[in-house]
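The other protein chains are all here in position, but one chain of the complex has been omitted.
Here is chain A:
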């Protein structure tokens, strides 16, 4: 096997493109592989794609940049400097993380350079062999071609090419010559997925395999005092009961037996630190408003004076905790023995997962081989390490036997790192053309603080942008403005949930703007456009397009109504119009029109799929999503108490992908934030009732 760059390997006839980002379904492997293949002039389908081993050279710089407290639509010299500094830190911390819709943005240059470097090395090798200057050679379909038509396939040049020095700044193809990028390519993972051949981490099978499940303390921050293994061991097929931290694992000859045995146990749970119920959690969040703000961002003018001039419009909004509910509950497979650990896990952060698993079983990271498998959904959940650590510990209990760990759905719903519940207190002053003053006070748990503490052991200095993203950084010219965040440590684990802070703050801001529009008698689209035009022509264009395809200018049919929302997140300004209608069975989702400016669509088919996916994820959560607590434990255990939109309930979706040029934006998340406020605003338009709490199904009957 010959390696030309960290991203290109040639083994005999087989060319492999290494894509060091995890496939959660978002098509990232397809797009990243296309970046390399484009520069190398590889034929689509003529090479294989692999995730590659965990490595620091694959660290994700864009993820850290996205964490900076600047509005993305205003890039200044300062933000660029800070971005550069953060990138370095990220490399040091070795974060090879798939998340924050950053994969494509991070890889856009890097992967093309890798492909171009590999191509240059192959051409140099061919030039030597043919005794011709490299400028006279061209590349086509996986071969170097000489002026006389002689073809030297890459495979035949690989060994010689590997001896060439990789060029530092290889020349990149101009985009007008692209053959793969900018087209909807068939995904290389598609056929396997359709035929059920894809092996997720829970589908690894090996000789002598055992199957396991876990039952962790149902109370957050709780412990395990002890457990009588007897009732589990009495079930035929149970091999071992293992205490692992704040819970118990059961190893058996099949998953069903392990799950039954785990239920049969009566563990003695120790005291917990989390709240007793949902009311207590919201009470503690509300109490944060009485303290000093943790972070203030976007301050302009004198908001207090402006709000004091007349009685302001005031409202309080609330959103619940949300589970990720990936279709595949947490799984991981591990084999321990002879001082080594082999781990198969669908992880969004392989370097850290390997390090954690090593620590969990007392090994060095270099003694751990991690195979990153495809994931049955990620949405941020698989950026955590609990499940891979557990698999490692369970495997250590039965050395030499591979252990396949599968969580039950109930375990998955009740032991997530949730999207935090949040409360927003908003005040605004309506002027002739919209909000003259706006103050957003937002309280809730800090994803940044908790995730950083879990991942790197400390909270990085600097403002907590995630608490306020979506609230302070939108392209609206409002003279007197301020967003304040109040961090509340509640004791329910929180983590990244598709679009993170935008997922709640967009609901607050975009619903409240709708309230102001209604109070001032303004059209919600016109009002936003007026606020936007001076700030960002890109944003205004996106909103205009969404309104246009939704037919905003023409009144909806009787019994129908429309709502609009906008959000600029992950580099992609996005606008949505949701149309609903009244039916005998309840409110029906009729249509969702979404316009998104992605900068450059590297694969329009995948971008479209992600827009639809993100919007439906947001709608499903807005209508049904919630995690509640009683007796210190999560009440939802399965898809009956936690519902999802079904096929027959989905709206017709129309998308419009705008490409204003420049770098490609992240597309996995930006369609999620506007869905909830667009729907809530449509409900207001239809019924005159303002919905300030999610999920909506408590107050509205949906068909």
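In this text, contacts are C-beta pairs under 8 Å (C-beta built on N, C-alpha and C of every residue); 3 or more make two chains touch, one makes a residue touch a chain; residues count from 1.
We take it that contacts and distances are computed from a predicted model.
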Query raised in the report: From the names "Ring-1,2-phenylacetyl-CoA epoxidase subunit PaaC", "Isoquinoline 1-oxidoreductase alpha subunit", "Ubiquinone biosynthesis protein UbiU" or "Phosphate ABC transporter ATP-binding protein PstB", which one matches the UniProt record for the unseen chain?
Result: "Isoquinoline 1-oxidoreductase alpha subunit"
Report task. Return the single residue from A:149, A:174, A:196 or A:631 that touches the missing chain. Result -> A:196
Query raised in the report: Among A:31, A:536 or A:613, which residue is in touch with the absent chain?
Result: A:613
Query raised in the report: Looking at A:254, A:279, A:316 or A:689, which makes contact with the chain not pictured?
Result: A:254
Report summary line: Missing-chain contact among A:243, A:367, A:526 or A:644 belongs to A:644
Requested in this report: Can you list, in ascending order, the chain A residues touching the missing chain?
Outcome: 23-27, 184, 186-187, 189-200, 202-203, 205, 211, 236-237, 253-257, 259, 325-329, 374-379, 406, 408-409, 605, 609, 612-617, 638-640, 644-648, 650, 652-653
